[in-house]
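Below: one structure, written as structure tokens.
Note that this complex is displayed minus one protein chain, with the remaining chains in position.
A, B and C label the chains in the order they appear, each numbered from 1.
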Amino acid sequence: MNRKLRIAMIGGGKGAFIGAIHRIAFSMDGHYELVAGAFSSDPTISKISGEELSLDSNRVYPSFQALIHGEVSLSAEVRAEVITIVTPNHVHFEPAMMAIEAGFHVVLEKPMTFSLEEALLLHQKVSQSDCSFLLCHTYTGYPMIKQARQLVQSGMLGKIRKVFVEYPQGWLHSYLEGTGQKQATWRTDPTRSGLGGAMGDIGTHAFNLAEYVTGLEVTRICASVNSVVEGRKLDDDGAALLEFNNGASGVLMATQIAAGAENNISIRVYGEKGGISWKQEENNSLRLEWPDRPAECWRAGSSYLGEFATHNTRTPAGHPEGYLEAFANLYRNFALSILARKNGETPTPVCVDFPGTKEGVRGMAFVETMIRSSQTKAWIDFIQ
Amino acid sequence: MNRKLRIAMIGGGKGAFIGAIHRIAFSMDGHYELVAGAFSSDPTISKISGEELSLDSNRVYPSFQALIHGEVSLSAEVRAEVITIVTPNHVHFEPAMMAIEAGFHVVLEKPMTFSLEEALLLHQKVSQSDCSFLLCHTYTGYPMIKQARQLVQSGMLGKIRKVFVEYPQGWLHSYLEGTGQKQATWRTDPTRSGLGGAMGDIGTHAFNLAEYVTGLEVTRICASVNSVVEGRKLDDDGAALLEFNNGASGVLMATQIAAGAENNISIRVYGEKGGISWKQEENNSLRLEWPDRPAECWRAGSSYLGEFATHNTRTPAGHPEGYLEAFANLYRNFALSILARKNGETPTPVCVDFPGTKEGVRGMAFVETMIRSSQTKAWIDFIQ
Amino acid sequence: MNRKLRIAMIGGGKGAFIGAIHRIAFSMDGHYELVAGAFSSDPTISKISGEELSLDSNRVYPSFQALIHGEVSLSAEVRAEVITIVTPNHVHFEPAMMAIEAGFHVVLEKPMTFSLEEALLLHQKVSQSDCSFLLCHTYTGYPMIKQARQLVQSGMLGKIRKVFVEYPQGWLHSYLEGTGQKQATWRTDPTRSGLGGAMGDIGTHAFNLAEYVTGLEVTRICASVNSVVEGRKLDDDGAALLEFNNGASGVLMATQIAAGAENNISIRVYGEKGGISWKQEENNSLRLEWPDRPAECWRAGSSYLGEFATHNTRTPAGHPEGYLEAFANLYRNFALSILARKNGETPTPVCVDFPGTKEGVRGMAFVETMIRSSQTKAWIDFIQ
Partner (left out) sequence: MNRKLRIAMIGGGKGAFIGAIHRIAFSMDGHYELVAGAFSSDPTISKISGEELSLDSNRVYPSFQALIHGEVSLSAEVRAEVITIVTPNHVHFEPAMMAIEAGFHVVLEKPMTFSLEEALLLHQKVSQSDCSFLLCHTYTGYPMIKQARQLVQSGMLGKIRKVFVEYPQGWLHSYLEGTGQKQATWRTDPTRSGLGGAMGDIGTHAFNLAEYVTGLEVTRICASVNSVVEGRKLDDDGAALLEFNNGASGVLMATQIAAGAENNISIRVYGEKGGISWKQEENNSLRLEWPDRPAECWRAGSSYLGEFATHNTRTPAGHPEGYLEAFANLYRNFALSILARKNGETPTPVCVDFPGTKEGVRGMAFVETMIRSSQTKAWIDFIQ
């Protein structure tokens, strides 16, 4: 049986950032073959991008609609099985709905949609289909994040009491959209990004990481969300006090104006018995702290790790993996679960451990809750 | 001229934690000679403590009142010049007022008093006296914190936009006061600690550090303050969203239930042009981050540092100084400024750079603002 | 023009470690398509491995000889263009010579051959051919190692005076070969590994890194090489004092018995004006130290880096890349230089910056020099 899935890409043409990242991520483990693409809303750019990727020109489409129609018309042995959508936020919902409708498995960038309403509709659509769906919350693909979740679930830390999660970035510390920089332009544009700027772009990552690692749900939020840089149309900074469904409290921070900061998303979780901490800059380590014994440094690739971390690691301890491998883990698990079902097997728990529309809906609700709490300067219930 | 000041201690007897720290801190640089003490409210403990410290038994007093009366009655060449008060919070105000009244210079542990009202009275009393006053916000004594403040003041970071400050501790993660542990018992007791538990004990340190480094003032707070451990009578955990008087925003966190955490108080400040970060665990380093050039690690003891950092360092770069040296810096600067005035000189700016009653009043107002904001679940103006 | 090269693999079947790593490394950037393989000297294992990799069964061969003969017999549009050899050391020379002879480009694991004699022959063979050759000194593929080399070459550090390079591992701290563990068994077997154990396996990496970063050549060595674990037939530990051709001195350390150590290969280089340091565990950072100004942390993906580092990075600063990306850089540059030549272009300097037979010969000479110096307990000239 062939282990490769045929994949088509919407967006990600020449000049895009995240498209190239996706291609690396799905190529790494040999589970996908790129067979088609509608790489840009500009047909010429789409064409050039397809050529550069050595694609059959018949399968390089001028629009996502054309791609979906075109691929559906091909024979089952040839047509794409998975469609990955890496466009700006305002072009998530329509192609995703259409792809699911047409029976494709779908990979979608976060935040899932332009609005919470769209998110709920897409969630419903996917739930009622036989299609698999992957939402790209990359950071949950890190092996030591998997281990962190497993440690919390094992009860090793006792009841969780406190969660700190943060995503400090600096790339929007100046009015970058004024220079025409492509990434900055759409991400700060309410007509393309949605209700949230930084909250949608990176706040959702921090939020998702907190819920994923702890297995808890945020129930109440008090937020302060700001547009710090003059002239900016969307938020570029925010922080929130959090309450979780087990009574724990937390703090979330996400900012894009921390001049000089890179992408050091991090999380700390404290329970009755001990605490854990992780940060992307040292992603292969998970630190465990205890009141009465030495702190421990658990390392990716080590023999003592659980099955989730082990499954999501390729190299021995000390040979660093990173962001691209975390991303590849999402794609790999997605492929393994699809391939297992094709084989009539039930995918293993480690394979189906990837974010989907449920996480997407919560992410969109997070953005709305943050913005609304900040506008009213009040604690509010998590919207949903 | 003698370079030593005669000092007397109130509190800090056998078994106390912070008294021994103070004695190390004021002994280190040779500017003080311990001549008297009322080390405990229990006269027997006071006596034993005095013997262990090789003090003249005539100058070991059974109470702070006796000490002040006794020392005042001695000749000017003999009697204590400075009184350092290291008792629990509820025994700060009375001896401090009495000592100032009697003409002694005073060193006082933080939080300054039991209540904001007391703080305001003490501030007024000191302002109207010729006495010098030192409040022990130790962390502002670190050389790289001095450097951080100087960098912010120099404009190197541009206008400050964002401040993150935190003090995570774990030592109260369990019901330690139930075991009779002395420190835990009084610090969690509202009749001895005051309105705030963790907020007074370590929250004030974090708050003071933020205002000291940035030179800004907090104007509004939205806080969530909790008693996490069952049975505890005061807060042991809290976090707050902050607004500063220049429009910057911030996040403050202070907790004593982060099981496994030690004392890694830290601060990050981001301006328009770059950011700085410091943490106690790596206190001899100050990290500077820039959008378009490499991050820098400024190191205590280096030739390129400013006069404030340099004045507050004893060893060459790479020979670590720490908490006791930071503490000693407070005492040393206090002594140097008193000695300069005795000599008819104006103390230099580096010598008078230590916290006083103004910081003490703001600290007490911080505690009240935190508690009240948390009770009302609302943003409130900084009380004062 | 097709951007993909057809590649065949010798070795790396089911159960092998490094074969899977190579497949990830050459898949990541989309420049290779695996078309054939002789994955094991056991034809059954080779067959199963080929199936798992979804290869055409006609192109899964029972031996490397069969592979080379078989592929040569295919038409130019179909047959493999590159052969990658990932077998144990004693099966490097023969397939590599045969592949070059047959006109294939060759990728070869290090150490290049079983003996220095073989290395010299292979070097000569490749030099006289039109084939490209890549030796897998992975660590030279790291972007910050590229930057380190460029910084040294720029003269920023002044004349180089001191080099420290080390590779501490712990996986052979016990008699692992006694358990039948596959990796340990062949790597400690003189009939498969060659003259050196640890010296060939990881000493060559440290040595290569030192020469690559500094651009210098080792001229004299005084070494102490040991077989620490009882019963072991080859060295598992060693250290050496080094002299370089510009008068600099250095220390090299490579051990596999540092119980608990992972793979934190590191290098420090000091010149007249400053120093640099890098370690694999923090591979995305390069630290620069200066006598009179703050240390700097140069970060992969940053705008201020040189063209070599930039070319070898895929993600923005702060999204960690790691070992697999470093490995992929070797394959990518190898492909880009081959593709450029196919296009009649001269490959750019950044593309041809990968290790070849010259480095392979020096590596084998290093092993011989180390062993001989240790046996004679004397300083000796670098053999060659």
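Observations on the model:
In this section, a contact is a pair of C-beta atoms (placed from the backbone, for glycine too) under 8 Å apart; a residue touches a chain by one contact, two chains touch by 3 or more.
From a predicted model like this one, the values you see are computed outputs, not experimental measurements.
In the complete complex, the hidden chain is touched by one of A:97, A:156, A:295 or A:350, namely A:295. Touching the missing chain, out of C:111, C:143, C:194 or C:274, is residue C:274.
Within the full complex, the residue among C:44, C:58, C:249 or C:346 touching the omitted chain is C:249.
When the whole complex is considered, the residue among B:3, B:69, B:233 or B:342 that touches the unshown chain is B:3.
Contact between chain C and the unshown chain involves residues 157-158, 161-162, 164, 168, 170-171, 173-174, 222-224, 226, 228, 237, 239-241, 249, 251, 253, 255, 257-261, 268, 270-275, 288-291, 295, 377-379. As for the chain not pictured, it touches chain B at residues 2-4, 17, 20-21, 23-24, 27-30, 34, 52-54, 171, 261-264, 280-284, 299, 301, 314-325. In the full complex, chain A makes contact with the omitted chain through residues 288, 292-299, 302-304.
One rule holds for everything that comes next: only the chains that are shown with their structure count from here on.
With centres defined by CA atoms alone, the chain at the far end from chain A is B. Centre-to-centre separation between chain A and chain B, using Cα means, comes to 43 Å. Centroid to centroid, with C-alpha atoms defining each point, chain A and chain C lie 34 Å apart.
Along chain C, residues 299 each make contact with two or more other chains.
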